[in-house]
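Only a single protein chain was left out; the remaining protein chains are all shown in position.
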Amino acid sequence: MKNELIKIKSILPLQKAPLVHCITNDITLETVANTILYLGGKPIMSSDTREFSSLFQSTDALLLNMGRLNESHEQSLSQASSLADMTKKPTVVDLVGYGITNERTKLGMAMARNHPTVIKGNTSEIRRFVGLPSLAKGIDGASSDQHDQALKDLILSLKQITTEYADTVFVATGKKDVIVQNDKHLILSNGVDELDKFVGTGDMVGAIITTLLAVGEDPWVASQFAISYLNVAAEKALSLTNGMENFRREVLNQIDLLGRNQQWATKIKYSNF
Amino acid sequence: MKNELIKIKSILPLQKAPLVHCITNDITLETVANTILYLGGKPIMSSDTREFSSLFQSTDALLLNMGRLNESHEQSLSQASSLADMTKKPTVVDLVGYGITNERTKLGMAMARNHPTVIKGNTSEIRRFVGLPSLAKGIDGASSDQHDQALKDLILSLKQITTEYADTVFVATGKKDVIVQNDKHLILSNGVDELDKFVGTGDMVGAIITTLLAVGEDPWVASQFAISYLNVAAEKALSLTNGMENFRREVLNQIDLLGRNQQWATKIKYSNF
Partner (left out) sequence: MKNELIKIKSILPLQKAPLVHCITNDITLETVANTILYLGGKPIMSSDTREFSSLFQSTDALLLNMGRLNESHEQSLSQASSLADMTKKPTVVDLVGYGITNERTKLGMAMARNHPTVIKGNTSEIRRFVGLPSLAKGIDGASSDQHDQALKDLILSLKQITTEYADTVFVATGKKDVIVQNDKHLILSNGVDELDKFVGTGDMVGAIITTLLAVGEDPWVASQFAISYLNVAAEKALSLTNGMENFRREVLNQIDLLGRNQQWATKIKYSNF
């Protein structure tokens, strides 16, 4: 863990500005693009399947976020996912709304099978992905899916399916955040409740992981970094502001500011049961 | 009125977090979603017709906003409107741009006939809806449509058509805001001119009404609350900031903060001719 902390501290500033291709929901397009820019990456927000083969020649990583699904978005995600598998493009799949409709379940499963580097979702989405029951309604995570026993079950289930998903890193976000890869797991417990009260925090975590994959970071380290960086940024933002919109703005602001001082990483809280 | 004020004061904090399904324009998707979240609701921004029948099983209310119309958005609005009528889902129709093109007029009329709980628009849109002349250009309201005599005509016309729209609450926003249901009406006069100088304030009013319908509030009370809450939030925001973008941000911030103290409701200004 100590070595990983040293790695995490040294990630920012990025040594180059990678091209991060995002196929993502149109609710938070601007916020996701700015998150990547504030970290030092260059976002390309193209969902036009006609452009994929030429874009893939210069992009460094790919984000596939299935929020606000529709037929056109589904086609873009599906084709890019196949192309990423063929070209071994580092890829993050964000299973937004997995299991709440047949379309999302089918698409999410198809993208998961295309060997993405990281598969993420909130705890309820990942529970549904591994076949555990979930009490969540809508696209948000249910708190009942986040108790310690529920997380233990989730980690166990993820470790069982990693035989089918060798090396893929699974990220389940919630009050506590879980990362699983093959037979290892990690629980992180930073963050504030207010992160669930504006739209796009999950999208931002996906964008941060993708930006780090785009500069060649290890996905296990990149996932730890992304979750912790957003959570610590939120802790700081909450202490500086009053009111949700000011908090939201300051979280984005801290995406830029926090990493200027490596000491942010000393705030990371690892958790055990 | 006193009883209504007591009801209005007791609305926040919401007793549960309702699922609010929004089919709305893609200019202010993020702002509308955050407005609902800041009030304590959970937005679902799906416009995918394939998902409607399963989503309708868990959503508590529906917003149909015809801003930035296109064929795909039109289909989503049209199908959801029919489904809402069949399933008696509490529904707000926002007639953005009604009367400025044939497509919007036809669609707006069709949605209005599907027994929505609330029909809203700016004064110029609602004037065109009831067949009165309007001098507005573009999607904004014209000031000439907002003089007292013009408002009197509008109220009279709305009361005449309520025979066809029994129980539907009509909301016309402008310098003064008008609410009509069957044979009763109400005029509210809070707010600041700056609310017309950023995009999405009308969308936010629609989102607030829908969130309140989603927790079972009466549509007459919900409409009063939504108009007054945004207007008083704007009055406060204007007093705290300098410059339109700071004002805009603070209006959103006050959506969260204002209701923490019930005294906000004492600022509501009812108006007579």
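Lettered A and B in written order, each chain numbered from 1.
Methods note: a contact is a pair of C-beta atoms (placed from the backbone, for glycine too) under 8 Å apart; a residue touches a chain by one contact, two chains touch by 3 or more.
Quantities reported herein were computed from a predicted structural model and do not represent experimental measurements.
Colleague: For the chain left off this view, which of A:14, A:221 or A:257 is in contact with it?
Modeller: A:257
Colleague: Among B:56, B:198 or B:270, single out the residue that touches the unshown chain.
Modeller: B:198
Colleague: I need the residue numbers on chain B that touch the omitted chain, in ascending order.
Modeller: Residue positions of chain B that touch the missing chain: 26-28, 30-31, 68-71, 100-104, 137-140, 197-200, 242-246, 248-249.
Colleague: Which residue numbers on chain A touch the omitted chain?
Modeller: Residues in contact with the chain left out: 19, 26, 29-30, 33-34, 37-38, 42-48, 50-51, 54-55, 58, 72, 249-250, 252-257.
Throughout what follows, only the chains that are shown with their structure count from here on.
Colleague: So the centre of each chain is just the mean of its C-alpha atoms; given that, what is the distance between chain A and chain B in Å?
Modeller: That pair's centroid distance is 34 Å.
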